[in-house]
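Worksheet: one structure, shown below.
Every protein chain of the complex appears in place save one, which is left out.
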């Protein structure tokens, strides 16, 4: 059996999306900035895409900027708020400890330029307390940026409430919704969101295209300077095929949120219950405030990479930590942020189901994980120390998950 | 007849390139940073693409960074050199008056941060004199950035010579080769190029993907912060389909440079001679030091937009100025830079032939342009003033082009 | 969503009242070649101060040509006093809109007509309210000067 269960890393482009993109490679290939027909046709499709995306998010077309992906959107949101803030002497930004690196590394770059960064706690359950955001807001706070759903443990944050606080305190609020947009109903107006990032490849669209929403009135700064595309705020000939792909994929994803959640919720429950049977394991992140596709566990006594490589041999594609840090030896900053000690953080597994996951697949995943864990533990000196009592367990042998 | 003759704005993606991209949407869709097979297969293809691009440019794979296009590559090259320069107190950059806006607007942003920018003259023929670069280099010069071929008038710059001077003076040298790579043989080692930008959609690859080459040893700064992709220098899940498309298109383009030039040179000559028959017209840019696809003319007494819209009605897709400024009312900064007065700069036409252009198409273009010019002049009060002698001509009635 | 409305493209492709009136009663010209647009309006006005004929010549972009054409249609057969009331807004609306950065073309059309009427008044020593003839707009729109 082959099960791709790393949809939080990226997804396959759907056939419908590929078909929708094809004409924009070879037929409507004109530059949308060109005045002749094949250019204007491209321009029309570009603006129609913008309208569709805006409608889905509850925004105005003028508030939608197409970017090269989630990372660029995050960078541009933060840099824009930082530049505008700095002009008014506001050089403080609030974020959280378990943001994606596209946010955290941008904030680090700003720190070098004299910004002060406050990272709020994400607690053991991986859910931020809005009160802590409220307490962290200062006179000189230029931006609050909090992700909508975490990419590793899938926990959903109280975004509307954080947005409400920011509105009240007149601080701009950005949310990285890359992992949430296809799982949660999002409306920027109703949820008090000033800026929002999404990325097509997380919901069966192509890689290399994303969206930044910025509420009208908030000044947008360029990350990429040059031509007058995107109202002068994002230079570069528009990737129209990609933008069409994003739009079609987004329409599909959002239209099916409820159906997908209904299908996935019992599978998620089955997966969690199944993996909990493995002794000395624990679910990472809140059981309920999480996207229905995500299950993330820590297992004592084993290391994540060997776990996932052996699962790969069994046809199960999953990850340990997030994809973009898998070259690194550091344990996941997300798991450390929710208080997992290093030695357990090394033994983590992220499963992110696709919408077409089946019970059979879930059972196969459970069986495979259990087998591999047992095998790896059979010659792990760390595990030996744990069961012999030479080292102390972090987890209970079994934990009921309600 | 339909003739797409705006290949400098963008090109159609070739069927071969589309076919090469397709598997990376639906089959090898894994995230190249993932450790399981479908991710590692993607990683392999990514690194093979990097090797192929490097080999074509005469560079090492480690010196190749995939970006979201030519604009991002230009931005990153300039920003990297600027950041490294600033650390050593070098805050002077040399460029030219007719660079692409991706270069000029980045330089303007740096000017606001205290950089001093020298823009060298491009002369009437649109060719820079390397001596002037040499004279402009100072102790505190951090970078020289000169485009390889101009996007509007197609003139080719003495890049190897400028590179030699920069090497001698120990100043980094970047060239925007977006318009040159498919027309001129480029080897970064032989031509003393330290940094170079290209963009796939100018040579029948997809939009939204480009390459930045940076010679080993030159520090690269992020334009987009986040994950560890591109050795930590360009965050964002890699657009593998796009990268494969770029690579296949580049291989094709570069392999066919000589054959294409041989085919295009006589067509270019025919086009130039044909359009020169229109009274009071003049070729923009050097007749010889130009890419074989490009012909750019100014016509007295008419305005470019109405010209190209009527040509569009006749099935001829061409441009006036460059695509990315076509929303603007300003006359082309390139034509002003080569000394064209405003009133003639408004009446410009850029024709950029595809490699499959035919004599029949060229003749149709000539005939169509002549007809439209005659028609527009028939009710242009400006033209009336010129022929009645109320205003002075800028051009001679006829000019021999050798 | 296209560059121009159908109306604009129609008036651009098939401009009405193109040409010269040799014995015009009033001629107005605005714009300049440096900015990239010039409009010239010729009026034939009868004793009842009715515009019997109007023709135009234009150097400029698609919307400049369309604006001139539409403006001549809007004043053809109208009393001069009515032609003086023609606003750029009316021209734009009659064209089903213009892109924002092309609105100045409709302003030019309004000014060209006013300029032609003024020429007619001046030539015939007819008194008029100078407030009806504002200064020509400067070259701001094309950023050159």
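In this document, chain identifiers A, B and C correspond to the written order of the chains, with residue numbering beginning at 1 in each.
The rule we apply is simple: a residue touches a chain if its C-beta (ideal position, glycine included) is under 8 Å from a C-beta of that chain, and two chains touch if they have at least 3 such contacts.
None of these values were measured; they are calculated from a predicted model.
Although one chain is omitted from the display, it touches the following shown chains in the full assembly: A, B. Among the residues A:49, A:118 or A:380, only A:380 touches the chain that is left out of the figure. Here the missing chain is touched by one residue of A:87, A:131, A:185 or A:342, and it is A:342. Remark: the omitted chain is touched by one listed residue; of A:330, A:360 or A:374 this is A:330.
Summarising the interface, subunit B meets the missing chain with residues 35, 40, 43-44, 47-48. Panel shows subunit A; residues 301-306, 309-310, 313, 327-331, 341-343, 346, 379-384, 391 of it touch the chain omitted from the view.
By our rule, only the chains that are shown with their structure count from here on.
When every chain is reduced to the mean of its CA atoms, the largest separation from subunit A belongs to C. If you average the CA atoms of subunit A and of subunit C, the two centres end up 56 Å from each other. Computed from the mean C-alpha positions, the centre of subunit B lies at a distance of 39 Å from the centre of subunit C. Annotation: 36 Å between the Cα-based centres of subunit A and subunit B. Of all residues in subunit A, those touching 2 or more other chains are 35, listed in ascending order. Counting partner chains per residue, subunit C has no residue touching two or more of them.
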